[in-house]
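Report on one structure; see the data block that follows.
Left out: one protein chain. Kept in place: all the others.
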Amino acid sequence: MEPCLHPTLVDETSLVPYLDLARETGYRYVDVPFSWLEAEAERHGEAYLEDLFRARGLVLANLGLPVNLYESEPSFLRELALLPDRARLCARLGARGVTTFLWPSVDEAPVRYISQLARRIRQVAVELMPLGMRVGLEYVGPHHLRGRTYPFVQSLADLKTFWEAVGAPNVGVLADSYHWYTAGESEDDLAELPAEKIVYVHINDTNDAPQDAHDGRRLMPGDGCIPLVSFLRGLYRAGYRGPVAAEVLHEAPLGGTGASRALRVRERLESLIQLAKGER
Amino acid sequence: MEPCLHPTLVDETSLVPYLDLARETGYRYVDVPFSWLEAEAERHGEAYLEDLFRARGLVLANLGLPVNLYESEPSFLRELALLPDRARLCARLGARGVTTFLWPSVDEAPVRYISQLARRIRQVAVELMPLGMRVGLEYVGPHHLRGRTYPFVQSLADLKTFWEAVGAPNVGVLADSYHWYTAGESEDDLAELPAEKIVYVHINDTNDAPQDAHDGRRLMPGDGCIPLVSFLRGLYRAGYRGPVAAEVLHEAPLGGTGASRALRVRERLESLIQLAKGER
Amino acid sequence: MEPCLHPTLVDETSLVPYLDLARETGYRYVDVPFSWLEAEAERHGEAYLEDLFRARGLVLANLGLPVNLYESEPSFLRELALLPDRARLCARLGARGVTTFLWPSVDEAPVRYISQLARRIRQVAVELMPLGMRVGLEYVGPHHLRGRTYPFVQSLADLKTFWEAVGAPNVGVLADSYHWYTAGESEDDLAELPAEKIVYVHINDTNDAPQDAHDGRRLMPGDGCIPLVSFLRGLYRAGYRGPVAAEVLHEAPLGGTGASRALRVRERLESLIQLAKGER
Partner (left out) sequence: MEPCLHPTLVDETSLVPYLDLARETGYRYVDVPFSWLEAEAERHGEAYLEDLFRARGLVLANLGLPVNLYESEPSFLRELALLPDRARLCARLGARGVTTFLWPSVDEAPVRYISQLARRIRQVAVELMPLGMRVGLEYVGPHHLRGRTYPFVQSLADLKTFWEAVGAPNVGVLADSYHWYTAGESEDDLAELPAEKIVYVHINDTNDAPQDAHDGRRLMPGDGCIPLVSFLRGLYRAGYRGPVAAEVLHEAPLGGTGASRALRVRERLESLIQLAKGER
C-alpha cells in the first residue's frame, strides 16, 4: 500500500501543475480526473501525456468510470463504445482499475433500477476484461443519503450481494474509510475479502458519530476519530497492496496551501500504512 | 397453440387417473405436478412413465421448477444439482420449458432479494442450456399482493427489466391472462415479444375489475370478462405456438365433474384459439 | 423415436408435393431443405407455411444450418445475422435442432481450420441459445474421405473432443448409422452420451465392409448389413426420443416409386425402433 494524491486535497485544476505538485510532495501514485487526461491527450497527443507521467516517476492510480450509468440507453451505449480506448490510455499510464459509486437510496422502482444498473455494470466489466482491468464499486455509508424512497447499497454486505446481480468476475469494491465507518463495519469485514475484490481505496476522516457524519464534510486522514489503522489493516490482511488515495470531500476550505496538505497527508498515510502493517 | 389440461381443473391427485381423464377429454398437452411424475418414476421406472404418456398420445407441457429459490444456499445448491436429471426426464416426456413465479412485492431489502434471485435464476438457466430448455418467469398482477414493503415484479414491463439482472439468454415469460389483465396490459404488449421469450401460457378468467381480482378466486376461461381472444391473439402474433393451460386457482368448488370441466375448457380453448388466429 | 421422411428418398423437389407424400405415407416428422421452406414463405407468407404443416399434421424435424461456415468472414457474418429469424421460422414448424456436418480430413493448416470453425460454431450456438435450439454436428466416417492432408473429425470420439474447442453448452451430435458403422463404433459408444447431446439421427445402410463403404452409395435402412437395431438401441438407451430420418445418399436410382420407398422405409423404421426398444 502506498499513498496516492487526490485532487480534492489541492487547488490545482489542470494536469501539469497537479503532476508537478505530486512529484514535489513525494507521491508515486496520483488520482486524476479523466477530463484532465483527455484534454492533455487531445492537445498534445498520448505520447506527450505518457511523458508527463514518466518524467515525474508517477503512476495513474485509477480511472473514474467515464460512462454515465443512469442516462438513456443510446447515451450509455455511446459512452460504452468509447470506454476501451479510454481505459487503454489509462492502462498505459498505470491504471488497473475503473471505479464508480452506488447510491444508498433511490426513488426509482427497485427492480428496474437494480436490474438495469447490474446489466450496465456487467457490460462495462466485459469491455474491460481483455485489458485485465477490474471494476471497483464504492458503497456509500452516510445516513443522510438514505432518505430516498427505497434503500439500495448502504454497506459492504449490500455490495457483496449486488455483485451477484452483476455476475461478472472482475467486479469488486472501492473501499472508503468514510463509508466503512458510517456503515458500522469492522476490520474483519474487510480482511475477509479475497484480495482481488479490493480494486481501490479512499481514505479520509471525521469527528462525527457514524450516524451523523456528512458525506460532503470530511476531514483529512488523521484529523478525526475513524480507526484508520484498523481500516488499513483490514485491507492489508485481505491482500490489498495498491494505492490509498485521500479523497477529502469538503465544503469549507481546508487550511494551509495545497502543497502543505499534500505533504502532510503523504506523511500521515505512510505512518498509518506502517502501523497497519505492524512495522511500527 | 393448443389446449393443455391443468390439475387445478380436476379432482385427480395422482398421475394415471389424471392422464386417463386427459385422454378421454381430448387433450394432447398436460400440465403435471413434478411430484406425481417423480412418484411414478420411483415406483415403476422411467420407461414405465414414458409409456404412460405415449400410450395415451400425451405430451408433458412444462416442468414447474423443482428448486426452491428462496431457501438457504446449501438447500438451493442441493436442489440445483438434482435439476438436470429431473429436467432430462421431463424433456423426454415432451417438456421444453421450466417455469416459476415471482412475487409482486416483498419485505426483504431490494438489493439482496433481487440480486440473489437473479443469480439463482441465472444458475438454473445455465443448467438448462445444454438441454435446449428455457426458463419462463410468471409475473403476478393481482393488486392485493402488492402490499408488502417493497414492490418487485408486477407487470410484463417489470419482468422485462428483471431479465437484464438475470442475464441468461434462455429466460422468458410465463404469460397468464389473469396477470396480464390485472396489470392493465394490452394485446400489443404481448405481440411485441420475440416468440422465444414466451415459454408457457396460463389462461383463466374473472368478472372483477383489474384492481379487485383476487389471485385465488379465478374463473374458468370464458366465464368472465377478460378479453381472452385479444390475450391469445397477442401471443399468437408474437409467434407463440405452444400449449395453453387453464390454471384456475379457486377457493369455492368449481361446478360439475372434473371430466365435464376438462371437456368444456378444451372446447372453449379451441374456440378462443381459432378466434385469436382469425380462423372464425 | 419416430420415422422421419427425408428428401433423398423421394423425387419431389418442392414443398407441397413433398408434404403431401409425407402425409400419404404416414409420416409425422419431415426433414425439408431450408430453401424449399424459404421459397414458400416468400411467396405466400409464414402463416401459409405453417398451415401447410398443420393441415397435414406434420412436424419439421430439423433445420440444416443455413450458414456457410467456410466462407469469408463478411459472408459468414451476413448469414449469421439472418440465422435467428430463419431458426425462429423453423422452430414454429417444430424444429428444435440445427445441424451441419464436419469433414473427416482437410488440406488447410489444422490450427487455423479448427480454431476458426470452433469459433464460428460457437457463434451459431450462441445465436440459438435464446430459442432453446441445439446444434448437432455430424461426424463423417467413410474412409475414402480421409485422404486430405490432415485428419479432422472421423469418429464420435473425435467429435467429443471438438466440442471442447467449441465450448458452447448446446452443441451435440447428429448421429448417422453410416458414419457410426464406418467409424467402427459400438452400441455403448452411443448409449453413454447424455440424452441432450444427441440432436438428430440419420439412418441408412450398406453391404460393404466399414473400410469400403462409399459415402454417396448408401442403401435404404434394412437393405444392408449395418446392425441398425443396435444403433437405434444405443440412441434409445442414451435417452434420444426424437425423429429418425432415412438419409439415403445415392448415385444410381433407387428402385420403385418415391411413395413406395417412403412407405417401405417408414414401416421398416417402425419395426427397427420397436426392436430397439425391446417391444418385439
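To keep things simple, chains are lettered A, B and C as they appear, and every chain counts its residues starting from 1.
By definition in this document, a residue touches a chain if its C-beta (ideal position, glycine included) is under 8 Å from a C-beta of that chain, and two chains touch if they have at least 3 such contacts.
Keep in mind that this is a model prediction, so the values were computed, not measured.
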item: Touching partners, among the displayed chains, of the absent chain; value: A, C
item: Omitted-chain contact residue, chosen from A:R56, A:R92 or A:H214; value: A:R92
item: Per the touch definition above, residue among C:F34, C:F53, C:F76 or C:F162 touching the missing chain; value: C:F162
item: Hidden partner chain, touching residue among A:A41, A:L69, A:A195 or A:L249; value: A:A195
item: Residue ranges of chain C at the interface with the undisplayed chain; value: 109-112, 114-116, 118-119, 122, 150-153, 158, 161-165, 167
item: Touching residues on chain A - with respect to the absent chain; value: 50, 88, 91-92, 96-97, 126, 129-134, 169-170, 194-197, 239, 241
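To be clear about the criterion, only the chains that are shown with their structure count from here on.
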item: Touching both chain B and chain C (chains); value: none
item: Angle (degrees, nearest 5) of the CA superposition of chain A onto chain B; value: 180
item: Centroid comparison with chain B (C-alpha atoms), farthest chain; value: A
item: Centre-of-Cα separation between chain C and chain B, whole angstrom; value: 32
item: Where chain A and chain B are represented by their mean Cα positions, the distance between them in whole Å; value: 46
item: Centre distance in Å when chain A and chain C are each reduced to the mean of their C-alpha atoms; value: 56
item: Residue numbers of chain B (touch at least two other chains); value: none
